[in-house]
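Excluded from the complex is one protein chain; the other protein chains are retained at their positions.
Labels A and B are assigned to the chains in the order they are written; within every chain, residues are numbered from 1.
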Amino acid sequence: MSQKTLTIALMDAPYESANLTTAFRILDAAVRRGHNVNVFAYEGAAALAFARQAPHPNPVHGKNVAEENHPTTKDQVTALLAAAEQNGCRVDWVNCGMCVDERGVNEFVAGTRRGSPADFQAFTEASDNTLVIPTK
Amino acid sequence: MAKRTLNIVESAYRAVMEEQDDTILWLLAAMQGANGAHTVVLRGNAVNYAISGQGAPGITVGGWKQTQAPKMDRDVADLIENRNIPVYVIEEDLAERGIARDELIPKVTLLSRRALPALLADYDLVAHW
Partner (left out) sequence: MDQYLLIESRDPFESNDVAYYFELAKGLREAGNEVSLLLIQNGVLAARPSSRSRALSTLAESGVRVLADEFSLSERGIKKLAEGVIAAPIDIVVDHLEAGHKTLWH
């Protein structure tokens, strides 16, 4: 299959929904195949790339920070971008600006950017396909 | 020419007071302004958005008072009248909720659930919100 450009819209905030686990699995699968991926991170998803997320220990299970190795979505985003570069494709990750502002999450990991609904519209026009993963 | 996109919206009254909008209808209005070609189908609880005369006053928290409380019927009418976004409403979902046709804002188009498959075929993209 030739290289495609796919757009995925996300809405869920980190740590609140199983949707994001699935979303990252889909994104990873797309990038492993070498497809370009546009991500429009809307509403709570605008916090997925927030640079100030920090892992924590797990006192219930007696694990320190290193042992717990707690996932952060910012690291998953960074890893996705790195995988894209290795596979000869690109990820354009856009955080909806007003969603970022109202949540105060306006420090993003490198390689992601601030944007608007106009970006999502442009993404859908330029993509071979679009998947919206809504929140409930 | 923009891709014709059908947006099936079922999420209703989620964070609308905080956001002072339904964030999906708002997003679609913004995307339409960026040369989109969007159509909306209200289904499930979202059919309630088409009821005329709805809206709660802004909330107060201590000395803080909300001054721009949303009205969903106004926003649905705005999509139709000002943004050229047709709005369908699933008639079986209205009936199940005891909503009569004359309670709705004008210019929404009733659509049977059975007609959805044929409608999907008319669009380049379908998003389910």
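A few remarks follow.
One rule holds in what follows: a residue touches a chain if its C-beta (ideal position, glycine included) is under 8 Å from a C-beta of that chain, and two chains touch if they have at least 3 such contacts.
As the structure is a computational prediction, the values presented were derived from the model and not from experiment.
Taking every chain of the complex into account, the chain not shown here touches A, B. Interface note for the absent chain: among B:Met17, B:Ala95 or B:Leu120, the touching residue is B:Leu120.
Mapped onto chain A, contacts with the missing chain fall at residues 1, 4, 6, 18-19, 21-22, 25-26, 29-30, 33, 35, 128-129, 131-134, 136. Looking at chain B, the residues touching the absent chain are 8, 10, 43-44, 113-114, 116-118, 120-121, 125-128.
Criterion: only the chains that are shown with their structure count from here on.
For chain A in complex with chain B, the touching residues are 9, 42-43, 116-118, 120-122, 124-125, 129-130, 132, 134-136. Chain B contributes residues 2-3, 5, 11, 14-15, 23-24, 27, 30-31, 33-36, 125, 127-129 to its touches with chain A in the complex.
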